[in-house]
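Of the protein chains in this complex, all but one are displayed in their positions.
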Amino acid sequence: MSPPGVLVPGPFGIDPLVWVVLRLLIAVLLVVGLIFNGALLQILMERKLQAWAQDRVGPYHVGPWGLLQTFADALKLIGKEDVRSRFTDAAFFLTAPAITFTPMVAAWVVIPFAPGVQGIDINIGLLYLSSLGAMGVLGIVIAGWASNNKYSLIGGLRSAGQLISYEVPQILSLVTVVLLAGSLQLTKIATAQPGLQLNLFILPAAFLTYFIAALAETNRTPFDLPEAESELVAGYLTEYSGMRWGTFLALTEYGNVTIVSSIMTTLWLGGWNGPLVDQAPILGVLWFTLKVYVIIVAFMWIRLTLPRFRIDQLMNFCWKVLIPLTLTNLFVTATLKVALPAPWDLIAIGILNWGLVAAFIVLIPRLQRRRLERLRERLRTERERTLAPTA
Amino acid sequence: MPDYNLSYFYVFVFFAVGAFVVGALMTVSRIIAPRRPTPEKLRPYESGEEPIGQAWGRYPIHFYVFALLFVVFDVEVIFLFPWAVIFASLGWYGIVEMGVFIAILVVGLVYAWKKDALSWY
Partner (left out) sequence: MTEVQPYVEIQTPQGVEDELVTEELILNLGPQHPSTHGVLRLVLRLHGERIVECLPVMGYLHRGLEKIYENRTYEGGIRYADQADYVAVMLNEWAYALATEACAEIEVPRRAEFLRTIVGELSRASAHLVWLGTYLLDLGATTPILWCFRDREQILDMFEEICGSRFNHNYYRPGGLLYDFPPGLLSKLERFIDRWEKNIDEYRELIEGNEIFLERTVGIGVFDSKTAIAYGIGGPMLRATGVPHDLRVDRPYSIYPELKSMKPVTAQDGDAFSRYQVRLGEMKLVVALVRECLDKLPGGPVRARVGHVFKAKPNEVYFPIEGAKGEIGYYMISKGGPNPFRAKMRGASFCNLQLLPTLLRGRLVADAIAILGSIDIVLGEVDR
């Protein structure tokens, strides 16, 4: 693999300078195509999956098996009136979708689909991705504020609270992986997991915490409070309509889901690594896409199973469970890595991480049940006290 | 180093493309979509009722506490990134240094927790 980004001659003896421009053009076209097609495909997939879980058919009429449904929806959105309330803050209201959409597009530049099939392999790729993730929050908060609508405002404040809180465990989980890989460059992290030595097996606790935080960062159920339909109508999206809404919700949300899934694939699932990749490097793209879509389906599965958190529970879960857990994980991983020699450190870290995962899965429900039991006990005694005089 | 410049040129181009795509979508939508505003349509939506009082007011201070906590912790994790990259060469020294650094922040977290700053209003 050639060091990426350097002026190299392209295939068929194309001049290096021309190749740089050509490559950029191809990358841009591919990414824009991927974002649009990804959104179209994922929405259809989600609706079909949901239909399947809920004993119904789902989109059926547009195109064969309803395959063109989302395409028709997109056309409808573009042709729909863009209603803007007269009392909004015009400048912010109009730019807010762009503020969330642009970082999402920019994040695609570092996603490593396969060796060489990547926009650019900057050496601080992971830091770049996390900083872009933080930028998306701005657009949502701005949209909530600029709408001059109380639902939007509450949605915006919620998202501010939620997204910035979950950023911390998200980044802490990433740092844990960086500890093992020793680099922020995405290709290096991917190549640091040869064969079955996936980070998923070594650092499952970090994967779990990142997965949960990623659900929160992309506003997916059970963390979809900023746009909680049953409470806030549509949260920060309430005043948006037409394609502005489409950009916000459909394109950005699904684009972000794809990006966090790609990050998980690269960091924990070995990126493009898979059988036969050494013989045919282009297979890497296939493996990568497959892994990404497995995670996306997991996202959808969670969406159709779980109800929504309440905002204070969400905050408690982040600050009182996830952050201590990720901090502990990080610190213990670092200590073990320094303390033990080469093959043993990974094994020790793995055992410890699986232990953390098991503790998380076993303890959290148990603690919760015990807490609720105590709550009921308290309610019962309180009630007995109030009912005592008449009884 | 020309390499870095090239990298960031790509990044810059992608940002520009993102903004351009949004602009293009809006323009297309503006050209083909109808525009028939009515006074009721242009009022902020509040479940079909006339809003009472406006949305732009002063909210409780508690929301800002989260922002402050976030700044503290986000800066912390940004410091963790470079540490994580070179930590293998730092050895025990790096661990202890970072332990002290995190410990100070954890004390802050515990303080905020005890002060009830982590509950939502």
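The letters A and B name the chains in turn, as written, and every chain counts its residues from 1.
Convention: a contact is a pair of C-beta atoms (placed from the backbone, for glycine too) under 8 Å apart; a residue touches a chain by one contact, two chains touch by 3 or more.
As the structure is a prediction and not an experimental result, all values here were calculated from the model.
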item: Contacts of the hidden chain among displayed chains; value: A, B
item: Full-complex contact with the absent chain, from A:50, A:197 or A:328; value: A:50
item: Touching the absent chain when the full complex is considered, from A:106, A:198 or A:233; value: A:233
item: Sole residue of A:23, A:188 or A:308 that reaches the chain not shown, by the stated touch rule; value: A:308
item: Hidden-chain contact residue, picked from the options B:12, B:59 or B:111; value: B:59
item: Absent chain, residues of chain B that touch it; value: 37-40, 42-44, 46-55, 57-63, 120-121
item: Positions on chain A where the hidden chain makes contact; value: 50, 53-56, 86-87, 148, 150-151, 153-154, 157-158, 221-222, 224-225, 228-233, 303-313, 364-365, 368-369, 372, 375-376, 379-380, 383, 386-387, 390
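By definition in this document, only the chains that are shown with their structure count from here on.
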item: Distance from the mean Cα position of chain B to that of chain A, given in whole angstrom; value: 14
item: List of chain A residues in touch with chain B within their complex; value: 5-7, 20, 24, 27-28, 31-32, 77-88, 97-98, 101-106, 108-109, 119-120, 122, 126-128, 134, 145, 147-153, 157, 160-161, 164-165, 167-168, 171-172, 175, 178-179, 182-184, 233, 238-239, 242-244, 246-247, 311-312, 315-316, 319-320, 323, 327, 330-331, 334-335, 337-338
item: Interface residues, chain B side, partner chain A - complex; value: 2-3, 6-8, 10-11, 13-15, 17-19, 21-23, 25-26, 28-30, 32-37, 41-47, 51, 54-56, 59, 63, 66-67, 69-70, 73-74, 77-78, 80-81, 84-88, 91-92, 94-95, 98-99, 102, 106, 109, 113, 118-120
